[in-house]
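One protein chain is absent from this view; the other protein chains keep their places.
Letters A and B mark the chains as written, and numbering starts fresh at 1 in each.
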Amino acid sequence: MSWSQHEITLEARPRGVHLVTSEIAGKVPQLRDLRVGLAHIFIRHTSASLTLNENASPDVRRDFETWLNAYVPEEFAWTHTLEGSDDMPAHIKAALMGSSLTLPISGGRLALGTWQGIYLCEHRDRGGPRSLLITLSGE
Amino acid sequence: MSWSQHEITLEARPRGVHLVTSEIAGKVPQLRDLRVGLAHIFIRHTSASLTLNENASPDVRRDFETWLNAYVPEEFAWTHTLEGSDDMPAHIKAALMGSSLTLPISGGRLALGTWQGIYLCEHRDRGGPRSLLITLSGE
Partner (left out) sequence: MSWSQHEITLEARPRGVHLVTSEIAGKVPQLRDLRVGLAHIFIRHTSASLTLNENASPDVRRDFETWLNAYVPEEFAWTHTLEGSDDMPAHIKAALMGSSLTLPISGGRLALGTWQGIYLCEHRDRGGPRSLLITLSGE
């Protein structure tokens, strides 16, 4: 049994949905030491989020952004508007997509399905770099 | 402390929301060995999902499907349409509901509330069998 924790930073990205599976896996080589376990990937922000979805077509990621903007619009009865029109929608979008992923580890690798990849959803116009805390447990 | 991992298959189901608590628990009898722990239930697909909700009335599950179809419609400004009109909505719905559940284990059983059950949400018209990877940890 082992536990380890790793703070990593993802560089600033434009507003939208980005595939970051390889980047994240590459930053925690300690994954390889676990035969079976869990990777908990946590974003320490409230206006960007993590989800799992289709890893092949950029169209899917663009359609995520389009849907999110249509159903969590900037034009709405918001009261929290001080930080810009993209701020309050970003908080709701982050809650819908989620602030963490728990992923199975098998044989030293993330045991994702063939078509699954990790999405970083940047909901702000200028979100800046994003800090993630990754907790590995297993044996 | 123990870790174990179990790959199970849920047979093909029609598009809609299905209660699968007993089926899943029945396929991982190793649950009984854990006095306290966590069950991580992971679906290895991006157009079906897992969530927890009311385990009694079939009306609730039907209303889930109705709401999902209304707010993630097939008629929309999608660009990813090659795989059919049910495909892109399925990806968004899967992200909203989630691709995994982490559930507490107490005394060898899933420690769900009285009214909680596991929903398999099949978002495709013909999704086929669905593969789940279950990771148990605890003592």
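Everything below uses one rule, namely that a residue touches a chain if its C-beta (ideal position, glycine included) is under 8 Å from a C-beta of that chain, and two chains touch if they have at least 3 such contacts.
All figures in this text were calculated on a predicted structure; none of them were measured in a lab.
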| item | value |
| --- | --- |
| Among B:22, B:79 or B:106, the residue in touch with the chain that has been omitted | B:106 |
| Interface with the undisplayed chain - residues on chain A | 1, 3-5, 40, 42-46, 71-72, 76-80, 88, 91-92, 94-96, 98-100, 102, 131, 133, 135, 137 |
| Contact set of chain B toward the excluded chain (per top definition) | 1, 36-38, 51-54, 57, 59-60, 62-64, 66-67, 70-71, 96-98, 101-104, 106, 111-116, 119, 137-139 |
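Please note the rule applied: only the chains that are shown with their structure count from here on.
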| item | value |
| --- | --- |
| Geometric centre distance via CA averages, chain B-chain A, whole Å | 20 |
